[in-house]
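Here the complex is missing a single protein chain, while all its other protein chains stay put.
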Amino acid sequence: MLYLSLIAGRLGKAVLVLLAILVFNFFLIHAAPGDPALVMAGEAGSTDAEFIADLRERFGLDQPLPVQLWHYISGVLTLDFGYSYRQQMPVLDLILDRLPATLLLTGAAFIISLSLGVLAGALAAMRAGKPSGSLIMGLALLFYATPLYWVAMMSVLLFSVWLEWLPAYGFSTVGANYTGLAHVGDVALHLILPALTLGLFFMAIYTRMTRTSMLSVAQQDFVRTARAKGVAPGVIQRRHILRNALLPIITLAGLQAGQMVGGAVLTETVFAWPGIGRLMYDALMQRDYNLLLGVFFFSALLVIVFNMITDVIYRLADPRIRGAA
Amino acid sequence: MKNPIASLGLGGLLLTLLSLSPGASGSSASSDGDGAQPHSGGEVNIAIQPEPPSLMLPLVQNNPVQLIGGNIFESLLRYSTDLEPMPQLAKSWEIGDDGLTYTFHLYDNVVWHDGEPFSAEDVVFSVGFMTEVEPQARETMSHVERIETPDANTVVFHLKQPYPAFIMAFEVGSMPMVPKHIYEGTDYHNNPANAHPIGTGPFEFERWDRGSVIVLSKNEDYYQEGLPYLDTLYWHVIPDAASRAAAYENGTLDVLPAGSVENFDLERLADLPGSCITNQGSEMFNPFAMLWLNNREGPMSDVRFRKAVMYALDRQFANDVLWNGLGRIPAGPFSSKLPEHDDSIEAYPHDPEQARALLDEMGYNGEQIRLLPLPYGETWARWSEAVRQNLEDAGINVTTEATDVAGWNQAISQWDYDIAFTYLYQYSDPSIGISRTYNSDNIARGSPWNNVEGYRNERVDELFAAAAVEADPEARQQLYSEVQQILHEEVPLAWLLEMPQPVIHGCDVHNLITTGIGISDGFKNAWIESGD
Amino acid sequence: MSETLLHIERLALSLPEGGERLYAVENIDYHLDSGEILCVVGESGSGKSMTANAIMRLLPRGVNVAQGRALFAGRDLLRMSEEEHRALRGRHIGMIFQEPMTALNPLLRIGDQLAEVFEAHGLLSTGERRQRSLALLEEVRLPDPAAALRAYPFELSGGQRQRVMIAMALALEPQLLVADEPTTALDVTTQAQILGLIRDLQKRRGMAVMLITHDFGVVAEVADRVCVMREGRIVEMGTAAEVLDNPRDAYTRALIEAIPGDAVAPPREVADSVPLLSVTGLDKVYRTGGGWFKEKREVVALEGIAFSLGRGETIGVVGESGSGKSTLGRCLVGLNRPDSGEIRLDDVDLRALAGRELREHRRRIQMIFQDPYASLNPRTRVGMAIAQGPIANGVPRAQALARARELLATVGLEGSAAERFPHEFSGGQRQRIGIARALALDPELIIADEAVSALDVSIQAQILALLDRLKKELSLSLLFITHDLRVAAQICDRLIVMQKGQIVEQGSAEQVFNSPQHAYTRELLAAIPGRRRPAATPVVEEDQP
Partner (left out) sequence: MSFWHRFARNRGALLGVFILTFFILLALLAPFLYPDSPWRMVQRPFLAPGEVEGFPLGTDAMGRDVAAGLAHGAWVSLLVGLISTLAAMLIGVPLGALAGYFGGRVDDVLMRFTEFFQTIPNFALAIVLVAILQPSITTIILAIAIVSWPPVARLVRGEFLSLKQREYVEAARLVGQGHVAIIVRQILPNALSPVIVLASLMIATAILLESALSFMGLGDPDLMSWGYMIGAARTVMRQAWWLSVIPGVAILLTVLALNLVGDGLDDALNPQLARQR
């Protein structure tokens, strides 16, 4: 009951934040030079003022900004995200079309980075001061310091062009028309490079964080208690140190799962991944206001959802929070 | 008077996709003539960038739409690489001796993709459709007094006065045929059929996975026996140029339309085994790169400054380094491709000393000049860096103001720039592609495609006006020569390059380019060797 | 019955280079017989815990065994393999620690943590482990042991957790129990219970206990034998009776004498009849949570508090943690805002004032804080720390700094201390600085909140003496908040006993000690460790550092 009301409270707040983001972005976007009519007219090479005026009228861009905002917001409140000026399709359809790809990419990157990162970090913590531990940390630092897009470029060069092991871009093999398992395998193959590229940076973060966290937990009194009980070192690491060390990582993971959506813009561009990050970039360049706002809305929604999931997981993981609720 | 094709032309600005060869022909021919026999079957993979907003060519005419839409839609005619009219939906045509009647005889076995028969009524409807939605078509068709359809397969246009360029008006991008039975009486922009366009072309729309691929499949009921050869066309959406190059390299892609890879990559990709490059297929458009110089204000209003800019530019370097030496340096405002080009005009040489001297003479006080690059990829970015360096070497202080496409459009159309990159299509006639840039009655805020530099010269206005209606070729040439001499002397803007538009494709793809608009005219005649 | 269980021979533990001394402990030599309680006593830094840590192999990084042996049932604990040692830990040697709040894994249920002891040594089946755990919790007298098994540590109080720790340490019936300051973090009544429990279990099981403490009261309560340490060396060892009654070493003597006795200081002159401070009807409720969807929680911190304090008088406020005594102090100085009630200073109702006027009067009440480490800004020079108050009240900077130097001298520090940073001083010295800061605004009333409880006994005595002197010299009034009745007894004229936010008893110190009226007061008094022993008269003079 308390749980439910808590979630209801969070939802209420989330709706407010989302609305605020929409309004903020609305004005931000309209502050940009040019508008969709001008872009489309420019593309079409049309010189006719009537043509541009016609476009503006068709898009409702001839109305005062507050009126446009009001239309937009009242639309969103009824889950109508409007029409993409450029793609001439409902924004919601466009986004829902692209969302699964982004979720797949970020989800895979997230799982890879979190699992490998925590594993590496735990190993590094247990081998702290030894060469193997330093090696892991050195690698983590290297991954952390390397620009994401650079890794992407280099890995396409290496794995797709030179070694020809993996596809260079795209979501699946075009024209192959795989079905069932073959399709899944095909997508998975395409997923490897972008997911690794996107995950590498975050993996480095988790590695560093896990190690730091474990080393600091290792200093705590209850670890000493466990040692005094005669618990085997491996069990201490796992049951006592790692478990407690994971708490701050859960928080971080929640924050970063959301940020991955933003980070995906670069990855999606280099790997031609048909996700919402690229949709955003294109919409921005084309001043496709409705679409851009829609993408912002959904990526913010993702952040909020991830945060809530994090909260729930944190509650499950930490009895103290559960108790305080 | 403007050809509707002009509307397409500047769409090329988005990312040059159309091909046109200004003189230099490709290193290897892609078309017929290598002896192999066409055969049916197979698929071709083509890069498409950016992803088109729609495939409804009659409503949206930017480059990616036309690249794909040219396969779905057709017009009455096509035009050879020598710009001669060829049959398309019209199997033959006659022009009255008075130049006032144009009679088209249509194929009688044409059906729309949905199975409905195509008839002369559709032609009349399409003309009405296009004049309603497209300003350029409006202008072209303003010469038409009335249209008659004596029978289902004949259309007759009666013009108000002679207008020789009318025969050039039936290119697929300017006058695509629209199915009357679907669009009549509907809100064209919101017709559900826009998502699944219906044409008469050799390929039908099959599938569009947004962000990934657009698939067209063979029109089995095509009215020309045996055509098309190919079964399927895959248009791959790959936003990154390097990824497109990689995809071509590993064999995923068969065709890279002009502009889909950066110029730096051209030579390498063309040199790959089994790779061919061609410069043909953009004869109809004739793209011409230049710098707008804002004649209204600051140093640019002084002709000495504008000349100094011409002297400062190292155009040879740009052509060699950025355009693989495939372009051609223009002497004046007319592309050397045009017959009206005056060969006696000499290009301004690269001479920074001369530029400096002119700047000293005019008393240029070192004021900052804003340079607006064209936001269409790396080649243009590099070019603007080179130009900035050229100008600085001549003593002009330059700051670059980068924008995205929308910002560029805004700045140009609001005249908020000092020097700006652009390129325009000159087409097949100066009255279509060139005069619009210099005519003073074409100065109007709000469009990036008119006389945005603000140049005014009554004599030039007169000459252009007279030349456009001059029937006698010699007299016409005289008028155009005078215009060229005046403009060359007054330098209203800086002429950079007659741009090459090379297409790279696997040599196993044959008959790729058969007309003056190249790939945009569709894969009707193309076939692939392996045919797998 | 007494066979030697643990024998430590010439043990020396080296400290990392660059420290203040070379060895943490040196030349340690003692033995522990089964069935006896050995108390290792010393002040902080004496190295009293180090030996135990060495035995348990829990030495901090950088501290190493330099020489010596620790024989447990004939085997050297310091040299056996880690595996062998691990088999002993928990099974033959149990250990409990000072801080029960952090010594249990917050994410595991009590039952799992208990069962882990058996699991670590591969004993019993899962069901049996549970049964034994339950029995153990019963044995340490935890209320509702079944519920406790399912509970997480945060759901238990400090005393309950310490009982769990004891149960855990005793689970496998070890021959030796090492208890490192097991009661220091606990309230006095809880402390008494835990000590009783340890004593009781030790008797029943006949195990040996090494109890490490700084409190001679605790020693008096439970020790069979005593080992006194100072600066890493043993200064005195003997039976409890010998050492307590007849300390041979001067340091031991000083320590024992420094324990505030439980006798009341000689009755002082009756204080000014005109009260400086009078408090009536003070209420304070802490509210947490709240907001749209959260449940509110209310904790009553103060309820109907009323008392008055005369000029030059010292009142002690005693009570256990959570009794509201600190809240009272904070309300008086204005750090907390009471919900209702009156605080009158010389007939001025502080609660009715605001702005400049309030500041003017606030100045008259100053505070000395508990933690000498937290009460000074580590990045502010000592002189500035003292001068900041006067400067904020408009005294010119130079003048305030000069005055700060004088005040440092007043509290027994050199004037040059003004130029240094707090971390260059010891805890006792810092507390003197804190006092100097409180004096800088020439207050009439000083509130000392647990001002000596973080200090070693010998230092405690010095600070108490200093306060006493200052009070007389500067005719200050003092409100002395403490959980330690022995300390209160030493310095206070009158006592206020608080429980759960209410005053349960107040009266002269003598009265409260000798004839406590309220049951809670009696309980508190009874819980004072070592109270049976006749107290030594406080003779410590304040020594100048």
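Some notes on this structure:
For reference, chains read A, B and C in written order, and residue numbers begin at 1 within each chain.
In the analysis below, contacts are C-beta pairs under 8 Å (C-beta built on N, C-alpha and C of every residue); 3 or more make two chains touch, one makes a residue touch a chain.
Every value quoted in this text rests on a predicted model; they were computed, and no experiment measured them.
The undisplayed chain touches these shown chains across the complete complex, A, B, C.
Only one of the listed residues, C:L104, C:A440 or C:I496, touches the absent chain: C:A440. Screening A:A8, A:L77, A:I111 or A:L142 for touch with the missing chain picks out A:L142.
Contact with the undisplayed chain is limited, among C:P145, C:P247, C:G334 or C:G383, to C:G334. In the complete complex, the hidden chain is touched by one of C:L376, C:V452 or C:A527, namely C:L376.
Here one chain is not drawn; of C:G159, C:P247, C:G341 or C:G389, the residue touching it is C:G389. On the side of chain B, the interface with the absent chain consists of residues 241-242, 245, 262, 264-265, 268, 317, 321, 373, 375, 378, 381-382, 384-386, 388-389, 392-393, 399-404, 407, using the contact rule stated above.
Where chain C meets the omitted chain, the residues involved are 18, 333-335, 359, 362-363, 366-367, 369-371, 373-380, 385, 388-390, 392-393, 422-423, 434, 437, 440-441.
For chain A, the list of residues touching the undisplayed chain reads 17-18, 20-21, 24-25, 28-29, 31-33, 141-142, 144-150, 153, 157, 161, 255, 258-259, 261-263, 265-266, 269, 277, 280-281, 284-285, 292, 296, 299-300, 303-304.
By definition in this document, only the chains that are shown with their structure count from here on.
The touch graph of the protein chains shown is a line. As a whole-number value, the distance joining the C-alpha centres of chain A and chain C reads 50 Å.
Inter-chain centre distance (chain B to chain C, centres taken as mean C-alpha positions): 87 Å. Centre-to-centre spacing of chain A and chain B amounts to 39 Å, using the average Cα coordinate of each chain. Shown for chain B are the residues that touch two or more other chains, of which there are none.
Residues 32-35, 38-52, 58, 86-89, 94, 97-98, 101, 153, 156-157, 160-161, 164, 167-172, 174-175, 269-275, 278-279, 282, 284-287 of chain A touch chain B in their complex.
Put simply, chain A touches chain C in their complex at residues 2, 5-6, 8-9, 12, 220-222, 224-232, 235, 239-240, 243-244, 317-320, 323. Contact residues of chain C toward chain A in the complex are 56-58, 86-91, 94-95, 97, 99, 102-108, 116-117, 119-121, 152, 154-155, 165, 168-169, 291-295.
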